[in-house]
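Note that one protein chain is taken out, while the other chains of the complex remain in position.
This part shows chain A:
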Amino acid sequence: MYKLLLAGLVTLLLVGCSDQSWRTTDIGDIMPKLDFSLTDEEGEAVQGEDYRGKVTLVYFGYTFCPDVCPITLARLGDAIRKLDEETRDEIQVLFISVDPSRDTPEVLKRYTHAFGPEFVGLTGDKAEIDAVTNRYRVAYEYSEANENGDYLVNHSSAVFAFDREGQAQFLVRDSHPVSDVEADIKRLVAKG
């Protein structure tokens, strides 16, 4: 019983204490504001500023990826679905394609739709994609195409989180437990 109380107290302290204690990786001081020039899944030119006003999660991937990308997005969707509706409305997830030649706005729209209304696909030309990936220091590389013309893309496995003003907050790595991810998303939304 005492242990439980103590655990509760520690949790309260941790939650109440500071802005700095993300359970995932803090990137507040090392990553720039959310900014880019890309094309959304309606084919419209968009800027980073267009996505201010909501908590924004950003993931770099490609739709030809059958395993890591859909699983990562589905788990994010799960985490979001556990929140109450009001909180959910405060969140958007940007799926930035690192494979623009296959990921047209049409392909992206159908793809992100499967994960929930919070998900938006973004694509662009190579220079625009490179500008975003360089900005957030993520790499990507294409494998050689096989006899069917299919190629794979190695890409960042991280999810970047930004607050409503577009300031970088935390980064989710593959190794972070889902419970930590959920707690940090919730806290970021609550931060107002």
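A few notes on this one:
Convention: a contact is a pair of C-beta atoms (placed from the backbone, for glycine too) under 8 Å apart; a residue touches a chain by one contact, two chains touch by 3 or more; residues count from 1.
To be clear about the criterion, contacts and distances are computed from a predicted model.
Only one of "3-isopropylmalate dehydratase large subunit", "Sarcosine oxidase subunit alpha", "ABC transporter permease" or "Copper chaperone PCu(A)C" fits the UniProt record of the hidden chain, and that name is "Copper chaperone PCu(A)C". Contact with the chain not shown here comes from a single listed residue; of A:30, A:45 or A:139, that residue is A:139.
Annotation for chain A: contacts to the undisplayed chain at residues 61, 63-71, 73-74, 77-78, 107, 110-111, 113-115, 138-139, 143, 148-150, 152, 154-158, 173-174.
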